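For this view, one protein chain was removed and the others were kept in their places.
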Amino acid sequence: MKNLLKGKDVLTAQQFSKEEILQVMDVAADMEKAVRKGKNLDNMEGKILATLFFEPSTRTRLSFEAAMLRVGGQVISVASGATSSAAKGETIADSVKTVEGYADVIVIRHPQVGSAQEAADAADIPVINGGDGTGQHPTQALLDVYTITKEKGGLEGLTVCLLGDLKNGRTVHSLSHMLALFGARIVLCAPEVLKMPDYIVADLKQRGAEVLEIPDAAEAAQQSDVLYVTRVQKERFASEEDYLKVKGIYVIDMNMIRQAKKGITIMHPLPRVDEIAYEVDSYEGAAYFRQAHNGLPVRMALLSMVCGRV
Amino acid sequence: MKNLLKGKDVLTAQQFSKEEILQVMDVAADMEKAVRKGKNLDNMEGKILATLFFEPSTRTRLSFEAAMLRVGGQVISVASGATSSAAKGETIADSVKTVEGYADVIVIRHPQVGSAQEAADAADIPVINGGDGTGQHPTQALLDVYTITKEKGGLEGLTVCLLGDLKNGRTVHSLSHMLALFGARIVLCAPEVLKMPDYIVADLKQRGAEVLEIPDAAEAAQQSDVLYVTRVQKERFASEEDYLKVKGIYVIDMNMIRQAKKGITIMHPLPRVDEIAYEVDSYEGAAYFRQAHNGLPVRMALLSMVCGRV
Partner (left out) sequence: MKNLLKGKDVLTAQQFSKEEILQVMDVAADMEKAVRKGKNLDNMEGKILATLFFEPSTRTRLSFEAAMLRVGGQVISVASGATSSAAKGETIADSVKTVEGYADVIVIRHPQVGSAQEAADAADIPVINGGDGTGQHPTQALLDVYTITKEKGGLEGLTVCLLGDLKNGRTVHSLSHMLALFGARIVLCAPEVLKMPDYIVADLKQRGAEVLEIPDAAEAAQQSDVLYVTRVQKERFASEEDYLKVKGIYVIDMNMIRQAKKGITIMHPLPRVDEIAYEVDSYEGAAYFRQAHNGLPVRMALLSMVCGRV
C-alpha cells in the first residue's frame, strides 16, 4: 500500500480525495479489528504526539490521546490555553515552532478560524486540525463517514439528512463535502435563521450532489436513511419567541423516530444538551456513542499515516 | 486466587466484604514489594485509565495515574471540569459513555453526591469513585485500612479515634464502616456542631462495633492506638467565638502526643492546613505521609483487580 497521507497535514475536509478517504477507512478498520482483540499496536513506538488545546474538549483531545497510546506512541499535552505561553501573548506560529522540537506530530484546537493552517505553515512536522473555531473539524468528518459506512454499509445512494444549526456548525460543513464526494443525497433541515450558507449549497451542487431543503424535521426524517442532528442554540435567535417556535421541531424523540424512515440511523457529534431525548439512547439505530467511539480507530489511522508509520 | 473484584465498580466503602478488603490488602502488599525493588510491573500492559477529575486534586489523581503507570498501563486525563465538555452542559452519563470508548477503566471525581454511581450506571467498563462531593471516597478508606494494618499489624482489637469534623468528612464516614467490619473499637472526638451523624453511629453499633464519644481530644488520645485527624473548618461554626473555643482542642502538637497513649499513630487524609503542627512530622508515629504513599500500592491493586489483570 502506498500511504497517501505520509508527511501531510490534515486541515480541511476539502483537502481529501475519495481515494485518500477510502484509505483512511481501510487502515482504521484494520486497526479497530486489532485493538478489539485487546492488544494495542506498536507501529508508532518512539513517536510523541503534542495535543495543543486552546479550547475545552473532552472528546476530541482524549480520543486523539488514547489513539496515540493504542498505536504505541506517547503524548504531551496542553489542555487549556490558560496554562500555556499563549497567555503571555505568543503567536500560534511561535508556539508551534517551539513544540515541534519536542514532538513528531501536533493536534491543535484553537478558537480562531485559520489557526490550524497558521500552525501548519509554521511547522515542519505534520499538523492535524482538531477544530478551528467555526472553521473546520476534518477528523470529525472522517469519523462521521466511517460511522455511516459501518452502520449502513456505504454512502453511495444513501440519503443523509443534516439537521439543526447548519449555519454555524463546522461539523456539518465538513461532512457535507465528503457526502457529496461519495454520491450521497443530502437533505438540509434547518430553521430559516440557521440555514446552510448558500456558498456551501452551491459548491455541493457543483460537485454533482443532489441537495434538498426540507425545513420540517418529521418530513425530512421520513425520507432519510441517516439523521445527523446538531444543536439548535437559543442564543442564535433574535427573540425567545422565535426560538420557541422552532425548538420542538428539532428535538428528536421516539415519537418522531416511529414516524421516520424504518431503520433510520441517528447521529450527533456530541455533546448533546436536549436535542435528542434520552429515551432515544436505547433505540438500536441510535449511533451517536458508537460514532464517538469511532474517533479512536480513525485517529489511530490518521496519526499513523501522517507519521509514515503504516 | 479468585479475583473478587473482576469487572466490578468501586463506589462505596459499604460495598466491600471483609474478604474483598483482605484480598485488596494482599494484592497491594505484593505489588508494593515488587515496586520497592525499583521495577514496575507489566500486568496492565495495553490498558488505558481515564481519570476524569471535575474537582481539584493532587493526591488522588496523581496517585491513580502513577499507580496505572507502575502496573504497565497508560493514562488519559481530564484534570479540571473547566477544560471538558461538562463546560458545555453535557451530563455525567454522556461524558462517561463517550470516554469508555477510549479507555478500559475510569476514575471519576465530581462535586455532586451520587455522581460516581451515575457514571457506573452509564458505563460498561469499571468505574472507580475518586470522591463524590460529601459522599464517598472508598479508595481512601482502603488505603487507610492498609496503613493501619501496616503500622499496627492489624485492626482487630485496636482503638481508633476519628477526630475533627466528623459531620462533613466523607473520609471518616467511609473509614468507620470498614473499622466496624474488622472489629476495631471506635472513638469519636468532635465538637458538638461537627458530630458524626446519628444514622452512621447507629449503623456502626448495629454492625456490632463498640463506639465511644469522647469530645475532649486529649482524653480521646489517651485511649487510642490510632488518631485519625481531619480538618475543623472555621466556616462550619455559627460564630468566630464558637470556633475559637474548640480550635485549640483539635490541633495536634507534640505536647498532646506526649500525653497520649504511648506509640500512638497519627493519620490524616491530607492536605492539612494547621490541624497538625509541623513539629509532629518528625515524630515516628506520624504516619500521614506514609499513608499518602500507600495510595500507590492500594490503587495499583484496585485498578488491576477490576480490570481482571491479577
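In order of appearance the chains are A and B, and numbering begins at 1 in each one.
Heads up, the rule we're going with is that contacts are C-beta pairs under 8 Å (C-beta built on N, C-alpha and C of every residue); 3 or more make two chains touch, one makes a residue touch a chain.
Given the structure is predicted, the values throughout are model-derived calculations rather than measurements.
The chain that is not drawn here is touched, among residues B:12, B:80, B:129 or B:265, by B:80.
Within the whole complex, the absent chain has one touching residue among B:53, B:182 or B:250, and that is B:53.
For the options A:5, A:41, A:62 or A:99, the residue in contact with the chain missing from this view is A:99.
Across the interface with the omitted chain, subunit A contributes residues 46, 48, 50, 74, 76, 78-79, 82-90, 94-95, 97-99, 101-103.
The chain not displayed touches subunit B at residues 38-40, 53, 56-59, 62-63, 65-67, 69-70, 75, 79-80, 270-273, 289, 292-293, 295-296.
The rule we apply is simple: only the chains that are shown with their structure count from here on.
Taking each chain's centre as the mean of its C-alpha atoms, subunit A lies 40 Å from subunit B.
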